[in-house]
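In this view, the complex is presented without one of its protein chains, the others remaining in place.
Then we have chain A:
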Amino acid sequence: MAADFQTPEFREYPAVPNKLVPDATAHLSPFVAKPDHNEKLGFPGELVDNWHDKAIEKMGDLLGKYRGLQVFLDACVKCGSCTDKCHYFQGTSDPKNMPVARQDLLRSVYRRHFTFAGKYFPKLVGARELDREVLDEWYSYFHQCSQCRRCSVFCPYGIDTAEISMAAREILDTVGYGQKYCNEILGKVQTVGNNLGLPGPALKATMAEFEEEMEDDTGLPIKLPIDVQGADVLLITPSADFFAEPHIDGLMGYAKVFHEAGINWTLSSYAAEAANFSMFIGSYSNMKTVAERIRTAALDLGVKRIMVGECGHAWRVAYSFWNTVAGVGSGAAEDDEYGQKLQKQLDHRYPIPQHICEFTHGLLQEGKLRLDPAANDHRTVTFHDSCNVARASRMGDKPGGQFDIPRALLKAACNNYVDMDPDTIREVTYCCGGGGGLLTDDLMEIRVKGALPRMEALKDVMQNQGVTNMAAICAICKAQFAKVMPYFDIPMDTILSTHQIVGDALVLTGSTQETALDGGDDSSEKTEEAAEATE
């Protein structure tokens, strides 16, 4: 599996645009989905014979449904502001990875078929016919976009390349030209209930192992409950939290917080997945199908609150779509029986859905958690803002909460915290390089190259400010960094889950850590004192 490409070198002045290398990554193209992957999602198994007409028809359909798409395709004035803002452009120097050029792949065909000038004077307005070469170019370069929306922040018109990339992928799926990684996974989530394909008994056995580990560490019976009827809180978290490093430690962090807060919570084996890759492929119907599993689980278990674990795009889906597609929140259609039912069942005194960071932050503010930041004194921590959380959602009840809340958690949990270069964080954060359905081995080259700006910013604070770890709140970011960091001579365990750092500092009532901190005897008395002190 050794990759045959050069890891990009760190640049002396990352702000200066690179010398262009035309078609530098024109050879990249992810594995094409198999017929059964596509068919499970309602797409044709393979490329249909009349793909040209079908693609144009679908484009017309999308233009009618999504007015933003048409605005984005019409509005560009080629000002050039976006050109050097994309991490994939910076890492590859391929001009087709400039956001405007990526948009033009679709825009040129749009002009040919949907504008007066393009129909009659195509050459004058850069209009192109959709031939097989163009279709393959779409497949290649729309899978070199992680839909992170950084470019849209710099566009004076707010053109959102992610929307264009999602539309392009939906057209590709409609003609039977889907991507294996996304479509295979979406098939699994719709049959087994999670991206991994982790069956219920395996989930239970795995959680039992983690419970044992937490008991060994703390001396307390901290639970990872599954399918608990009548629980108050249903936690929907990415299935990577059950399987991968450093995700697992984040999951144990959530469990510790729930334990300390005395919350009756549960996971669901039927809906053991926060991720919803339907967004990456622009498929609204699949997004609804996946989200409805969560609704079903919530109705069956009778929960009052729904929380979301550390997962970037899932939080966008949860925050912006769950209300209308599944009744999680307010906004279910009048005739949506189950959506209406869930809406009534949930407790509207709490945010619906609620991000796990929001929840933990609330407990901290109420003085319900005791943190010992010295437990993290061996670390100096920085925070990677995940693109979908940063630019496509919010958290808490104040603007910018999605930036401030995770940082507040980290600062409460460790004494040494520093931010990376301001041009690389918060609203203008860089994508990890693996978002948007690109987190697959067959795209390792673009993943490594696209990670360049983030790796530069991280290396800078590692060298100059002694940073040892970077925390994230997204399963894709965590998996991507663990894999690509070694290419840049950064140890893979530099990346941590935010709730791991919180969990490490959390002094649980009655735990061995508490005994060690407060001294061996009459610890129960001191616990009460400590609790009073934080209140």
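Keep this in mind: a residue touches a chain if its C-beta (ideal position, glycine included) is under 8 Å from a C-beta of that chain, and two chains touch if they have at least 3 such contacts; residues count from 1.
Quick note on the criterion: contacts and distances are computed from a predicted model.
Peer 1: Which choice in "Heme exporter protein C", "ABC transporter permease", "(Fe-S)-binding protein" or "Sulfurtransferase" gives the name that UniProt lists for the one chain left out?
Peer 2: The UniProt record for the chain left out of view names it "Sulfurtransferase".
Peer 1: Of the residues listed, A:89, A:138, A:177 or A:242, which one is in contact with the missing chain?
Peer 2: Answer from the full complex: A:242 touches the omitted chain.
Peer 1: For the full complex, which residue in A:227, A:300 or A:442 touches the chain that was left out?
Peer 2: A:442
Peer 1: Which residue, A:103, A:152 or A:195, contacts the hidden chain when the whole complex is considered?
Peer 2: A:195
Peer 1: Please give every residue of chain A in contact with the chain that is not shown.
Peer 2: 1-2, 31, 181, 184-185, 188, 194-199, 201-202, 205-206, 209-210, 213, 238-240, 242-245, 247-248, 275, 311, 439, 441-442, 475-476, 478-479, 483
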